[in-house]
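Notes follow once the structure below has been shown.
Only a single protein chain was left out; the remaining protein chains are all shown in position.
Chain naming follows the written order as A and B, and within any one chain the residues start at number 1.
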Amino acid sequence: MRFQRRAAAVGLIAAGALLFSACGSDDNSGGSTEQASGVTCGGKQDLRASGSTAQANALTGFVNTFEQTCNGQTVNYTASGSGAGRNEFIGGQTDFAGSDSALKADEAQRAQQRCASPALNLPLVFGPIAVAYNVPGVTDLALDGATVAAIFNGQITTWNDPRIAALNQGKTLPAAPIVVNFRSDESGTTQNFQTYLNAASNNAYGKQATQTFNGGVGAGARGSQGVTDATKNTPNSIGYVEASFAQKAQLPAAQIINSGGGQPVALSTDNVAKAIDAVQVTGQGNDLTLDLNSLYKTTTPGAYPIALATYEIVCTKYADPQTGQAVKAFLQTALSPQAQGTLTAGGYVPIPDAFKQRLTTSINAIS
Amino acid sequence: MSAALDAPERPAAPATFRNVSTARKIKDRLATVLVSLAFLIAVIPLVWLLVSVLIKGFPAIVSADWWTRSLSGVTPDEVRGGVYHAIVGTLVQAVISGVIAVPVGILAAVYLVEYGRGRLAKTTSFMVDILSGVPSIVAALFIFALFVSIVGLEQSGFLVGLALVLLMLPVVIRNTEEMLRLVPDELREASYALGIPKWKTILRIVLPTALSGTITGVMLAFARVMGETAPVLVLVGYARAINFNPFEGNQASLPLLIYTELSTNPSAAGQLRIWGGALTLILIVMLFQLAASLISRYSAISK
Partner (left out) sequence: MTPDGDEADANTVSERTTERAPSDDPETRGRPTGSATMSTVTDTQPTATDPGRTTSGGTGERVFRGLTTGSGLVVVAAIALIGLFLVVQAVPSLLANNANFLTSPEFVTTDAANLRFGIRDLLVVTLLSSLMALVIAMPIGMGIALFLTQYTPPRLAQPFSYVIGLLAAVPSIVFGLWGILVLAPAIEPFAAFLQTYLGWFFLFAPGNLPVLTGTIFTGGIVLAIMILPIITATTREVFAQTPRFQVEAAQALGATRWEVIRMAVLPYGRSGFIAASMLGLGRALGETIAVLLVIRAATSPSTGSLFDGGYTFASLIASAASEFSQPLPTGAYISAGLVLFVLTFVVNAIARVVAGGKVNG
């Protein structure tokens, strides 16, 4: 009797498990993703890629469009961090890498060995960084590079500091101390933001631009969401996060006076696009490594200068032509209007036309 | 005191006695209040927490897609798809660890109760206690150090399962041990008297008698490991699609899904997934705990 009951129970569990494993599916069709046009599909079916977490959400949109466009083809992107992404690409475990920074000289050399052709750094995804703040009663704070740097290295400690007041005439700033919120985990956002601080303040920031925050003030929080929550919950605080996080939390982002002087520039897709269009490329030939100084110290009127540029790192010529074709098809899809249209929801900036031309040329050269 | 003196018809002695009794009564009452208060203090955060999770997560779990779809092809800001892939990963990893930890744990408990004596048994029993105190992050680091750094394996769901074995083992051993000790010796002796060798007695008589209690322990062990976040952070990558194969590629799990959405997705859809995932995880863990307590209620040996 008892044995039968036990057998019945085991049977029930097994049946339940079977039923459960049968009823699940990856099929989420019926979403907003559209098919892209002008893409030559084909090549290897499953591409493997890994790297930057900052571009993970953008790639999700690209991959969705790619799956819609090229039947049966997909990309498996693992957001394992930029460093791991570059290492895995160089080690040949992945077909391309996503990275917050271009290959360093020695990495480029090893990547060339892996590809048996030069590796290309293609800045495909741009994410603006917001200097988000929570100052009761203030919604249109304006700052310039030098001031932001002085806040984030602790030289300016109160909101009514004359240097902030000078940029914000006619606004009432509290006499409260500034609470700086920074990201405590290693991130490309922190690295790029500190690079900006150094560039735009003519090195008055004076700290190394590593993946960890070196400003020496404030309180760290885990991840962009942590910084956003901390800023939202702490009056008189300021932090830097990807624009999408600030927007979703309805935190105001400081208007930035860029290195050309002039009017404070609000964070908007158009204003970031202006900065991207004016950016200079240091890469040779089809390699599009950016001169970040030209982005962060942009003098173009109305250009918002703080953006994280993330690269796709690919081979010029893949040993396996099938892989090359698939990578090319994927990147072509990524530049299509359909794929670019998925970017704004994630807080990224669609690539402006002039720059898209250069990317298209480079991508079409992949084989 | 004065009241007693004012009332001459009452004898003095009982009044004094009653006075002392009042002080003791106050102490007794005070203790009752404090002790009940302690219980309330524990209930407050629990209710507070469960209610916040329920309110924020409930809208997510009522959709059928939540239980049957993955997040493959869903952009971060779309309220679509589900956590099927994460439930699969959570269960697969728990099952891997169960397949290893349950037999080893039960056998180890048999050793401790039926065979073990002397130094080795004492050491084993001591080490079970130590193992039960090993933090999950240390277990994860150990598996990482051994299998990723030294052997050179890729990170995978299987490695998570191995790390969970270390967390599951002590729970299984301790619970089984307790049940085995409750098996009356008369049963063992009756079996020996019939000439049945010890190992068969254990397999046919002792273990079946303790079975339901053992299953309870196993269920509790499952409940313990499924909510673990540290091993999945160190040992496997997140995947948005269903992956039944724990040996290759990334594999989602509910804690990892929550953590990933938390760190990468600011949208309202992401918030919904975080709290929905948390609620789903609590429900699954509670289901296992409930199963455990039901089994123990109908267990053959009552405590």
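By definition in this document, a contact is a pair of C-beta atoms (placed from the backbone, for glycine too) under 8 Å apart; a residue touches a chain by one contact, two chains touch by 3 or more.
The structure displayed is predicted, hence computed values, not measured ones.
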Residue in contact with the excluded chain [from A:36, A:84 or A:103]: A:84
Full-complex contact with the absent chain, from A:37, A:202, A:233 or A:322: A:233
Touching the absent chain when the full complex is considered, from A:219, A:266 or A:345: A:219
Missing-chain contacts mapped onto subunit B: 24-25, 27-28, 30-32, 34-39, 41-43, 45-46, 48-50, 52-53, 103-108, 110-117, 120-121, 123-124, 126-139, 141-142, 144-146, 148-150, 166, 169-170, 173-174, 177-178, 181-182, 184-185, 188-189, 192-193, 195-200, 202-203, 223, 226-230, 233-234, 254-255, 258-259, 262, 274, 278, 281-282, 285-286, 289, 293
Absent-chain interface as seen on subunit A, which is shown: 53, 80-81, 83-84, 87, 177, 179-180, 182, 184-186, 210-213, 215-222, 226, 229-230, 233-234, 237
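In this text, only the chains that are shown with their structure count from here on.
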Length of the line joining the C-alpha centres of subunit A and subunit B, rounded to whole Å: 38
Subunit A residues touching subunit B - in the complex, by the definition given at the top: 6, 21, 23-33, 53, 56-57, 60-61, 63-64, 67, 76, 78-80, 222-225, 228, 242, 244-245, 247-249, 342, 345-347
Partner subunit A, residues of subunit B touching it in the complex: 65, 68-78, 80-81, 84-85, 88, 211, 237-242, 244, 249-250, 260, 262-268
